[in-house]
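Let's turn to chain A:
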Amino acid sequence: MSEGSPIFRLEGVSKLFPGVKALDQVNLNLYPGKVTALIGENGAGKSTLVKTMTGIYQPDEGQIVFDDKPIQFSSPQDSHQLGITAIHQETVLFDNLSVAENVFLGNYPRKHGLFVDWQVMFENTQQILTSINAEIDPKANLGGLSIGQKHMVAIARALSIDAKVVVLDEPTAALSHHEIQELYDLVEQLKADGKAILFITHKFDEIFRIADYYTVFRDGRYIGEGRICDTNEKSLVEMMVARSIEDTYPKQDADIGDVVLDVTSLSHPTEFDDINLTLRKGEILGVYGLVGSGRTEAMQALFGASHNVSGQIRIDGQTVTINSPAEAINHGIVYVPEERQKQGIVLELPIYQNISLPQLSALSKNASVDLDDEMNLARQFGERLRVKTSSWNEPVGNLSGGNQQKVVIAKWLATNPKVIILDEPTKGIDIGSKAAVHAFMSELVQLGLSVIMVSSELPEILGMSDRILVMSEGRLVGELDRSEASPEQVVTLATGGVAA
Partner candidate 1 sequence: ADDVRIALLVKALGIGFFEAAYKGAQEASEELGDVEVIYTGPTTTTAEGQIEIINSLIAQRVDAIAVSANDTDALVPSLEKAQRRGIKVISWDSGVGEEGRIAHINPSSNSLIGRMNVKLAADAVAEKGQQSGKFAILSATPTSTNQNIWIDEMKKSLGEFPNLELVDTVYGDDLADKSFREAQALIKNHPDLDVIVAPTTVGILAAAQAITDLGLIGKVYVTGLGLPSELAGHVHSGAVHNFAIWNPIDLGYAATTVAYNLVKGEATGKEIPMGRMGSLSLDNAGNGAMADPFVYDASNVDDFSSIF
Partner candidate 2 sequence: MKQFLANSRESFLALVVVVMFFAIGLIAQDFVSISNVVSIFNDTSILMILAIGQMLVIVTRCIDLSVAANVAFTGMLVAMTNNVYPELPVIVLIALALGVGALLGAINGVFVWLLKVPSIVITLGTMSVYRGMTFLISDGNWINSHQMSAAFIDFPRAVLLGIPVLGWLAILFILAAFVLLRFTEWGRNFYSAGGNPTAAFYSGVNVGKVQFYAFLVSGTLSGLCGYLWVSRFAVAYVDVANGFELQVVAACVIGGVSIMGGIGSVFGVVMGALFIGVVNNALPVIGVSPFWQMAISGAVIIAAVIANSRSGKSKGRIILRDRPQVQTPMAAK
């Protein structure tokens, strides 16, 4: 099928988890100097595959072939030593260590054979960071960096060894437009260096832009592979979901009503300043900005999860004070956080308990929880969002990333809010579910809800918003109507330029 022989192969690999066959006899081929895109719905087993490739999990059957030799990894270090490096879906770094150490951990430069050579480590880190255009001090503590910067550190880490195989598990999910461009350049550079790259993403524009080959999984099974130039989006999607998806951005016009939320000069001493916005009934307000522009902080302030905030918030014309998420929820404002695992869900608790968590008081009689009501609520909203699970009693931690995200959204919809703030709602969500989330957003506004959607994905912002706010360095720098917004305009504003 292809010229050249793969440097890395998986043959008939399976991985079992209690109750789930995450991988079922899958195959994969990676070629030097080529990018292979791995695509599949949420829970298809992509991340599990990455962990199997890098020695984090041991496969239950099948074999891994590297350079035509079958190999076995007993620890992540083994794969590291062979030159296989990965950026995992959830950034796995050390907040309390310096940037340089995060880059070189497990692979320290040495002095006299025994001692860590800090000097060299800082210098090399600086070099790598400069090469990927990241302005980060190698001596800084990682904990003080933004998510985007952390991601750059993770990339630097992957580049710190002379890798033959580079795995990127949804690397662009946390990056903004500008950084994504730089990442693409980087991938090109890696290709030119002859490295084999596995690229996992849910974004189709990306696939067609940088990938040479594709491999498709569905429900843990291998479906097929081929060359990108021989296929198109429609057929890929069909392979992925075994059906066709009509429209990813099914924006339908809703009746836009009165102002629901009115925010005047919302300010924070260090994070954002003088944010003014209005939100009408039935409106989807998109908030765009580069990563680190303060969108998350501003939204958290609206939700009461931030301290030292000044300014005025009016809901339905009434001035309200919101000092905690509990108060925000009472006023009908809910927030789907960006950091899902940390702030969105309780991994260890069953789905139904996660969904009922914000409204336990409403579901209880005499302070006792009513289990039946709870289950019904979970079923109703879980099914509506098509959460893929065997039982509502399943701990959320056993679901795939995308399905976890759906649980968070279900939880908030169940509270019947007025305003729902979605912070990167489709980050890491597959194309099928993404369409479902978008369709659902349209449905919500038609029911009279109002949505604030923070997103770093331009097509999503342009496709779904009635109005678009752009933030830059903690300030609102522009407001565009759906009809007048163009991609160039939005990006220019976000990067600090002036809209034409």
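Just so we're on the same page, a contact is a pair of C-beta atoms (placed from the backbone, for glycine too) under 8 Å apart; a residue touches a chain by one contact, two chains touch by 3 or more; residues count from 1.
Picked so that all candidates are chains of the complex that A comes from, given by their letters.
These numbers come from a predicted model, not from an experiment.
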Pick from 1 or 2, the complex member that touches chain A: 2
Complex interface listing, chain A residues touching candidate 2: 54, 56, 75-78, 80, 88, 92-98, 101, 105-106, 108, 110, 114-116, 118, 135-137, 139-141, 143-146, 149, 269-273, 292-294, 297, 473-475
